[in-house]
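First comes the structure, then the notes that go with it.
Here the complex is missing a single protein chain, while all its other protein chains stay put.
When the chains are written out, they are named A and B in that same order, and each has its own residue count from 1.
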Amino acid sequence: MARRPILGLFDDANAAADAGDGLRRAGIPETDVDFLTDTPYPEGAFGEREEPHRLYIFPFIGALLGLTSGILLTSMTQVAYPIVTGGKPILSIPPMAVVCYEGTMLGAILFTVLGIIFESRLPKLKAGLYDTRITEGYVGVLVNTEEAQHNTVEGVFGQTGAVDVKRE
Amino acid sequence: MASSVEHQTGGHGHHAGMWVFPRKENIAPDVAGKTFSMPSGYKLALGIAFILAVLGVVGFFIRATSDGFGSPGPWGYYAGIFSFVFMVTGAAPLVACAFRFTKSHWRRPLSRVSELFAIMGVVNIFLFIPLLLAMPSIKNPEVQGTDLEVRRTLWFEVPIGAPYTWDILCFVGLALCSMAILWLSAVPDMAQARATATGFRRSLYNGLSGWWYGTKRQWNHQKAGLALLGAFYFMLLIFVQFIFITEFAMSMVPFWKDSVLPPMYTVMSFQSALSMILIVMFIMRRWGGYEGYIGKAPFWSASKILLGLTLLWTYHLFAFFVTYWYGRLEVEQNILKYVFVQPYLIVFLANMLFSFLVPFALLIWNPLRRSAWGPPLAGLAALVGAFLFNMRTFAAAFNTGNHYEFSLSHVPAAVWPDIWDIFIILGGLGIAALVYLLSAKLLPLISIWEVKEGTLYQKMGTLMKGEYLVLAKPE
Partner (left out) sequence: MQEGRVLSTREVNRDLLRSILDTPRWFWPVVTVLGLILLIAAIAVGIMVNRGLGVTGLNRPVAWGFFITNFVFWIGISHAGVMLSAILRLAKAEWRRPATRAAEVLTLFSLMTAMVMPIVHTGRPWRILYWVFPYDFARGIWPNIRTPLVWDPSAILTYLTSSTLFVAIALIPDFAVLRDHTTGIAHRVYSVLAMGWEGNARQWKLQIVAGVLLSALILPVFVSVHSIVSWDFGMAVAVKSWHSTVFAPYFVVGAVHSGVSAVAFALILLRWCYGWQDYIRHEHIDALGRLLIVVATGWFYFLVMEILFGMYGREADELMVRQTQFTYWPYNFWFILFVITTYFIPVALWLSRAWRRNLWIMSIACISVNVGMWLERFLIIVPGLINKQLFTFVWADYRPSIFEYIIIGSTFALVTMLMLLFSRVFPLVPLYDVKEGDVLKTQVQIGRRTVPATFRED
């Protein structure tokens, strides 16, 4: 049977957290439940599972690429136009260090930003089940599950005080 | 040694053991018990420190009798170890003041660990005097009436009393200020222990805290006093460090004109003082039975600052290096070669490894910073780095040859320590350890009133389905 989303809308974050508990008790796997909010709540506030991510790898890769480009750029431009200035060696390490440093940091930051977008699974081209009241402070409990379970889910939403329930 | 008192801990997952919440009513008797007892491990440490101190005294007398104070050269390593001890112990009391100023709750268990270094500040005055004797005079004894009449020093026209009186006054002022901080901070703890302490501690506590009853007014005055003294100590310390490093390192090397050296020395002192405190706290937590007072939170919070200071030190060093490298004047190149890349290259590389690379490589990892051993390990590396920095800088500065030259025309050879220098170095470390170990038996290593106050403002609280730390800030 097809999996379809169902969204319960709560005007109170505690009620939404209770709905999360209710869904767990009703046998809905944690991975199928998501909480949509307009502000970050501390991790675990809804009793949700910890979200693993690999963001920390991105800056390292970026830094490495940035450093490599920095070294190539600075060494090649010096060697390609070898003119002695100020009595400094043609391949001067201290000035190279400065530009390489900037390259490293730029690479790290660019890749971190890419990582954030990628790990957040953005951009999301196809709009999912959503309600604009979420940015007005409502909490959405989004359950992506078998259609057969929708009545159970709706029951839990009803018991915990959902103000609205939406289906696709 | 396990704690005899029941404590609560907070945090789960990778935050397990992050926070500890000692029971308010148990703190005073438990800490007093630990302070007044003398376990065998402690006795052993005292014994070792004492033996090292004796070696130092022997080394010092042999140096003084065989070489005298006529020329600074033989005293380079003495200056190095003094500078290292002063760097760590001078800046250590400031750590408590700084985090009290920022109202960081995590600082509470480290306050007294930091302030107890003040006592070493008094000993520093006596250790400093031989350096004054070994320092070459500002006026050139051989040349009169020309530009070379005086060395380049920060005293310019040599005001009355310069440099000896002013230098000594600096160290005395610093010691007085830090002792005032220690006393004012320890008054409530001493007052509380007046009744239970026995022997010399009882009379000491009575004498120093007899006036304290803990009225609202007294608490207000104490807190305001600590804030003011902290601010004053901060300014004084930076000033004294500036005088010291300029007088005993920079102005000993002809033409070494380096305006970033004093800030760099100060940053390194903050780095090494924080490192030392983290190491002491690790030992207290691991072997001293203080695990109920010291969670992982102080290490986690301090680690970020240690990382910042590590980067800051390296940045200051690069600022110096690149400016001199770019100048390409002969004298600048000679100085660079002398202090970096020629005679003391191996020490310089080791200095960089321990002061920058090792702490940096350790502290960028979150799990390591969150542990109780990661930050102290990085701290240990930073301390080794600071030690090497001081050895290199002062051995070089004291052995430049003619201190009255207008510029450094050649690169002098390295001077390595002899056996008496090694005795002196070990002695310096031994004296500092001995004084600190004795201080910790005089006053408790935990600032009882601050930890008690902390129990009011920190607890675990529930937000919806999760449990988190609740931090209250009264103002």
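What we mean here is this: a contact is a pair of C-beta atoms (placed from the backbone, for glycine too) under 8 Å apart; a residue touches a chain by one contact, two chains touch by 3 or more.
Predicted model, so just to flag it, every value in this text is computed and none were measured.
**Student:** Among A:L67, A:V99 or A:V165, which one touches the chain that has been omitted from the display?
**Tutor:** Of all options in A:L67, A:V99 or A:V165, contact with the hidden chain holds for A:V99.
**Student:** Identify the residues of chain A touching the omitted chain, counting contacts across the whole complex.
**Tutor:** 13, 34-43, 46, 48, 51, 53, 55-56, 59, 73-74, 76-78, 80-81, 83, 85-86, 88, 92, 95-96, 98-99, 101-103, 105-106, 108-110, 112-113, 116-117, 119-128, 130, 132, 134-137, 142
**Student:** State which residues belonging to chain B touch the missing partner chain.
**Tutor:** For chain B, the residues touching the absent chain are 15, 18, 147, 152, 154, 156, 235, 238, 242, 255, 257-263, 300, 304, 311, 315-316, 319-320, 322-324, 326-329, 456-457, 459, 461, 463, 468-475.
The criterion applied here is as follows: only the chains that are shown with their structure count from here on.
**Student:** Distance from the CA centroid of chain A to that of chain B, rounded to the nearest Å?
**Tutor:** The computed centroid separation for chain A versus chain B comes out at 42 Å.
**Student:** Which residues of chain A touch chain B once you look at their complex with the stated criterion?
**Tutor:** The contact residues of chain A facing chain B are 13-14, 17, 20-21, 41-47, 50, 56, 86-88, 94, 97-98.
**Student:** Please name which positions on chain B make contact with chain A in the complex.
**Tutor:** Residues of chain B touching chain A: 13, 318, 321-322, 325-326, 328, 366, 463-466, 468.
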